[in-house]
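A single protein chain has been omitted; all remaining protein chains appear in their positions.
Labels A, B and C are assigned to the chains in the order they are written; within every chain, residues are numbered from 1.
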Amino acid sequence: MIRVLVWNEYEHEKKEEAVRAIYPAGIHNAIADFLRAEDVTVRTATLDDPECGLTWEVLRETDVLLWWGHHRHGDVPDEVAQRVQEAVLQGMGAIFLHSAHKAKPFMRLMGTSCDLVWREIGERERLWVTAPNHPITQGIHGFVDIPHEEMYGEYFHIPQPDEQIFIGWYQGGEVFRSGCCYNRGYGRVFYFQPGHETFPIYHQPEIQTILKNAVRWAAPASRIDALGCIHRETPLEQI
Amino acid sequence: MIRVLVWNEYEHEKKEEAVRAIYPAGIHNAIADFLRAEDVTVRTATLDDPECGLTWEVLRETDVLLWWGHHRHGDVPDEVAQRVQEAVLQGMGAIFLHSAHKAKPFMRLMGTSCDLVWREIGERERLWVTAPNHPITQGIHGFVDIPHEEMYGEYFHIPQPDEQIFIGWYQGGEVFRSGCCYNRGYGRVFYFQPGHETFPIYHQPEIQTILKNAVRWAAPASRIDALGCIHRETPLEQI
Amino acid sequence: MIRVLVWNEYEHEKKEEAVRAIYPAGIHNAIADFLRAEDVTVRTATLDDPECGLTWEVLRETDVLLWWGHHRHGDVPDEVAQRVQEAVLQGMGAIFLHSAHKAKPFMRLMGTSCDLVWREIGERERLWVTAPNHPITQGIHGFVDIPHEEMYGEYFHIPQPDEQIFIGWYQGGEVFRSGCCYNRGYGRVFYFQPGHETFPIYHQPEIQTILKNAVRWAAPASRIDALGCIHRETPLEQI
Partner (left out) sequence: MIRVLVWNEYEHEKKEEAVRAIYPAGIHNAIADFLRAEDVTVRTATLDDPECGLTWEVLRETDVLLWWGHHRHGDVPDEVAQRVQEAVLQGMGAIFLHSAHKAKPFMRLMGTSCDLVWREIGERERLWVTAPNHPITQGIHGFVDIPHEEMYGEYFHIPQPDEQIFIGWYQGGEVFRSGCCYNRGYGRVFYFQPGHETFPIYHQPEIQTILKNAVRWAAPASRIDALGCIHRETPLEQI
């Protein structure tokens, strides 16, 4: 059983009718609904929950965390961001969606500014598969067309991904490393560009396929309980 | 001209006579002395300098920063650590030495805990070249023997290096990814394991060759003035 | 169901009693025996079979190929080597064992000479895990001791692995990149150092665990029928 937690800032949906029309119960519930499966349980949490809904108790019972945030990254307390980072390093999978490129836990895990170039005119994105043998790209044949998306362009200030599995093409002339896989400690991290709140991108079947695949890929093979250096006083060999 | 800054915690040398005997003017000055060259200027800074000697003014005039720290990582203020991280992302090179694996700027740049296994019995380390075509390994033929070193062993909690150029063998039975190259934003980062304070490792000619090479490799090709996302309102293509 | 084919040069076992004592039915059958499972079927093939037992018909029905060879790499016809390479690029997994570092299909897939340094005095190897979250290292806690092994040392002329999951320590003073994962086309490739024919290494439970894991990791997510460039005459966008 894979235990998923979908975290959402949950601000646009409450304040903007256009967004609420697409995601009446919030982006988190839309994602939770299609991720649920016989062997996948899904819970949700939001920014305004106590401790953002991200206590150690919750994180220890989470195999894969999905994160959607945008305007209120700064309202996530540093200690919560650090806790999420540590949980990943101990083995929890993490999938950062769209504008979560500037989410505190993602920036901490990358070590870079995660800055990019952007434009919001609803142009077309075409997501190209550059790793057809990767578990996350299974079921996707060559590319995915996203009719309207916010443009995110290079240079994207990230470490070179361990595996670059999608590259995005934009109608307005840019490219973007739209699907990036990382190993960080015992955990796996996937950054996935699509998902601007004003377009029904998470209702698109191919995007759902990718996220379902990503959850299985990010589920931990093994976990540790704590971090810390280890003193091995006695050498393994006679000296 | 490459402008180098050698930063040292500078604690062991003041408190422990055994260390002072090896590095009478401090590790920073020992390193500064052999790095100086016709086209390399070197300054030093230490933990107890105001702002740790690491103001923006200093960092902007530094091409490559070398960092040695051990017991007092926690005394480097977070804002100084963040400043160093940002300077690297803007292009400054950074070389983290030995126990600087737990230095705040290094941990921030890696995004991982940088934990490892250690033992301090002064065993032999043999440093193997695994990238003989890399600029940093030039002049090193196959391996370097370090007669006495603190053991640092796997699992080392770091992101897989962009280039793994040295792997360390230890007499007591461990291995370690002892030389690791990373690109982070516009900057280059080199982690180099050797350099426990109680052994005269930085007096060893091969180690000096490696660090001289590393300074040239880490010197920035180009730099930016600031980080931040960029809004490109007008598409490059007609839509 | 994962369909495995274990290929063996099968020369030492026939000619040398010491090897036959360890592997009476050949290395291929020893490996086949522990790989068989409810969802894993295993066949074997050897150098002296017609076409080395590696026709397209066989390769098309093979999900993962394991390869052990040593003295007679040159007797594998180039067209067989090319066929195996193509099958991997089309999705078949391949696991190259020990002296298969100089097997023709491995060298073709790497593009490098795959040369290394070696010594055969039966010294101890200690295999360190450097990727504890990788599917292949599951069940291995920190390291594996191999009491007697042929030494393979750096510099190993291979491309930097996509994932470096084991590093070997040798009693005689060397290190080696003993476990290396690669993606090549639609296929996955694992090189695994242990397995000199005069030591009972494939009877060791940890080695068996690693190879069982490797088979599951290397099994194809998807496959293609043929290679070749594709002409897409009509642009996807109006020009």
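Everything that follows uses one rule, which is that a residue touches a chain if its C-beta (ideal position, glycine included) is under 8 Å from a C-beta of that chain, and two chains touch if they have at least 3 such contacts.
All of these numbers come straight from a predicted model, not from anything done at the bench.
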Among C:Trp7, C:Phe143, C:Tyr182 or C:Trp217, the residue in touch with the chain that has been omitted: C:Tyr182
Hidden-chain contact residue, picked from the options A:Asp48, A:Glu61, A:Glu79 or A:Glu154: A:Glu154
Residues of chain C in contact with the chain not shown: 85-86, 89, 102, 108-113, 115-119, 121, 123, 151, 153, 157, 159-160, 162, 171-174, 182-185, 227-237, 239
Missing-partner contacts on chain A, residue numbers: 126, 128-132, 142, 153-156, 160, 163-164, 167-170, 173-175, 177
Chain B residues that touch the omitted chain in the full complex: 91, 126, 131-135, 138, 162-163, 171, 183, 185-188, 220-222, 236-237
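Rule of thumb we're sticking to: only the chains that are shown with their structure count from here on.
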Same vs different contact residues, chain A with chain B, by half of numbers used: same
Leader among chain pairs (count of C-beta contacts): A-B
Centre-of-Cα separation between chain C and chain B, whole angstrom: 37
Junction residues of chain B, two or more chains touched: 153, 160, 173-174
